[in-house]
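Before any comments, here is the structure.
Just one protein chain is left out here, and the rest sit where they should.
So, chain A:
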Amino acid sequence: MPESSLEIKDTSCSSSRYRMSSLRQYSQSSVLPLPMTRNPYNMPTISAFCTEDNVSECISYINREVSSLGFPLLCTESNNGPELNLVDVLNNVYNLLQLHRRCLQTVEDIEVEQVKSNSNMDYLQLSNTRLKDQLELSKRENTGLLERERQLQLKVKSLHNCLKNEKEEVQKLQSIIASRATQYNHDMKRKEREFGKLKERLNQLLIDKKDKKQTFEVLNYVGRSDGKRSLWKTGKTEARHEGEMYKTLLNDYDSRHKDLLMENAELKKVLQQMKRDMVTILSPRKHSQSGEKHDDSLEQTSSEEDEVCDSSRESLELSCEHAREQLTNSIRQQWRRLKSHVERLDSQASLVGERANMNAIPKEVHEQEMDRLKLEIQQYKDFIHTQQQLLQQQLNSPCDDETASLLNDCYMQEEKERLKEDWKSFEEKRKNFEAERRNFTEAAIRLSHERKAFEEDRATWLKHQFLNLTPFGDQMKPQMSKSQSALSGWAESKVRPVSTPAKLNKSLSHTAFSTSRASPAKTPSTADLYRTHRLIPEKSPSTIHPKQDSSILRNGDIPAQLRHVNGGANC
């Protein structure tokens, strides 16, 4: 339920407040939507609270309210229905009016109070701001004063220090004065003592009157240490003395002058060297600098070079003031440039170092790698070394029998293996040789067969010729020509077979010669060759009939065959 918004602090009206609030509540939450008007008191008045229909309800309601307020009831319940007691009603009205007046009064009072408190608050606010300002002001003043105090304290301290210093100085001076005074006194006393002694002596002399004169006894006068005779004191000697004195002085000055000149020359040389060095250091860098400085630098370098050349040429004239100044100025210039250059490099380096610290890391890593690798290399070297040593030891150390025999066995094994290999190679060669020999023998056999065949052919042809030796030689010409051509062909081919038989003979003879030396494994093949060799001249028809037949059959093909044989034999 909405609370009353009235803020009445008057506690005496608390109950009426409650009641009014409940009245308000009721009026706000009443079932009947009653039209509301505003009266001068700004209280909503309900003009149609009570109508003819709901009189009893209203009465009961009002009774309730009034009873809660503590007033006599409006009407009493009777049997006939609610009856309004006029007196009570009037009393109630009167009471209500009184209540209302009281409330108004309180409201007024409250309003007055409120106005008062508002004005109080305003006043307080004003005073508050005023006080704040004052506080601010006083704070500022305070700080100002503190500041002044601090300064004054500093001043006081410095003055204290000054005072202390002055006091110390005064003390020092006092001590100095004291020591001087003691020294003076001491000297004074000494002088006085001496004076006293003098006086005494004087007195003594006056009294004594015996003046013991000075005496000088000598046996004989001695010669001068340098052997010369002493000279009289004359003007000449005096002049001589003067002269000698000046001579000594001049000698001394001369030597010093020489030393200084030498030093000067050295220093000048050093300066020039420095200048040249600086020029060389600066000039290549200059070209790499920005273009704006390029021209200047070029000019300057050229001028420097000129200077250098000049100075080398005019080295003799460097003693003059102007040249010396020039030299020093140019050196100063160069030095300044070098300094600025170095500063620039430094700043660049620092920038680079800041930005790219990465460069530093790889370098470190690189270094570490290098170290590690070096270590590894060293380790390996050591390893190799130890190995070498062990090996040496092994070789040099006297081994016992077992190892010796083992070693020997090893050697034997090695040798055996080597021999085996050699054997193998020999075997292979032998096989090759055998194969070749077989080929040769076959070729030789074939050759012999063919020769036999050829001989037979020749024999038959001769026979034919012999038999055909008739004047009818023309008919035989084609045959002859054929046989001639065959012969010629054969003659042609005979040349080659002759060569090949020669070769074969050679090889055969070679083999024949080598039979005695040939290994037993080779003899059967040579025996065959022999047989074939013998077969060639002594052709017994019976034995070589099958071969003859074959050869006869192959009559026409002899040259080709022979040629084939040649080819075969030649290959």
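FYI, a residue touches a chain if its C-beta (ideal position, glycine included) is under 8 Å from a C-beta of that chain, and two chains touch if they have at least 3 such contacts; residues count from 1.
Note that in this section contacts and distances are computed from a predicted model.
The chain that is not shown carries the UniProt protein name "WD repeat containing, antisense to TP73", picked from "WD repeat containing, antisense to TP73", "Ciliary neurotrophic factor", "D-2-hydroxyglutarate dehydrogenase" or "DNA polymerase delta small subunit isoform X1". Among the residues A:94, A:123 or A:184, only A:184 touches the chain that is left out of the figure.
From the options A:112, A:170, A:249 or A:404, the residue with contact to the unseen chain in the full assembly is A:249. Check A:57, A:113, A:141 or A:194 against the missing chain and you find that the one touching it is A:194. When the full complex is taken into account, the listed residue touching the unshown chain is A:176, out of A:176, A:345, A:365 or A:435. If you put the missing chain back, the residues of chain A touching it would be 173, 175-176, 178-180, 182-187, 194, 197-198, 201, 205, 208, 210-226, 230-231, 233, 237-238, 241-242, 244-246, 248-249, 252, 256, 260.
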